[in-house]
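Excluded from the complex is one protein chain; the other protein chains are retained at their positions.
And then chain A:
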Amino acid sequence: MSADTTADALPAPVSAGGATGDAILRVSGLTAGYGAAPVLQDIELTVRTGTIAAVLGANGAGKTTLLRTLSGLVRPSAGDIVFDGRPLRDVPVEQLVRRGMAHVPEGRGVVAELTVDENLRLGGLWRRDRADAARALAEVYELFEPLAQRRRHAGHQLSGGERQMLALGRALVARPKLLLLDEPSLGLAPRVIAQIMGLLRQLRDQTGLTVLLVEQNVRSALSVADEAVVMSLGRIVTATTAGRLRDDEQLRHAYLGF
């Protein structure tokens, strides 16, 4: 992997988040759930700066809950999250984007009633540096040509692929250090999925963006990921490099069933 950080596009490496290889996210002993039964049990996970880490697993494995716990929507009952060198537990959800974490939820989270432009501006409203927020917005429009042509369209008028671009673009307006992406391939045509995965690769290589990618589409995820973890029934059952999971048929059979 080449981690070329001569960034000319989003998201600029805004802080001293560290060189490639340092852990930007460390999760240890994380247990969480919605009721009495925990959905996540004793999760250990490290994501290095400037890499794409894929979280794979069947429906109900706890992948989405993992992301929701990281971004504070679900409160953990035990364990620690350290993001960018600082503990993350008990930080309000609203503050996470200010700390450099952007979460694109499952189903994309485009605000259907707002226009493309309003959705994107919403992503940068929290920023004090108005000039740079405007620059980030312009860069997103450059990155996603179809969005630039539909600025005044409402979110509900967009195609599935355009909505994914919008959700992704809106997250990038915040210039995050870590992007949490929940099932970006859901319901999209293979060609569009390939485009989105290609874009993630490009962002990682050109800007050093770190991505935690939750996917059921294993092939697509492994085509861009550096690291991969497989979850089953709320636990991480294996953590390895994406290359190994791609190439090692036995491992794939054992954990992913193909």
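The rule is short, and it goes like this: contacts are C-beta pairs under 8 Å (C-beta built on N, C-alpha and C of every residue); 3 or more make two chains touch, one makes a residue touch a chain; residues count from 1.
The rule is simple: contacts and distances are computed from a predicted model.
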Should one name the undisplayed chain from "Phosphate-specific transport system accessory protein PhoU", "Protein TolA", "Branched-chain amino acid ABC transporter permease" or "Fe-S oxidoreductase" using UniProt, the answer is "Branched-chain amino acid ABC transporter permease"
Of the candidates A:Asp22, A:Asp80, A:Glu113 or A:Glu142, the residue in contact with the absent chain is A:Glu113
Tell me which of A:Leu30, A:Ala53 or A:Val97 is the one touching the absent chain. A:Val97
Chain A positions in touch with the non-displayed chain are 71, 73, 93-98, 102-103, 105, 107-114, 118, 121-123, 125-126, 154, 156, 170, 174
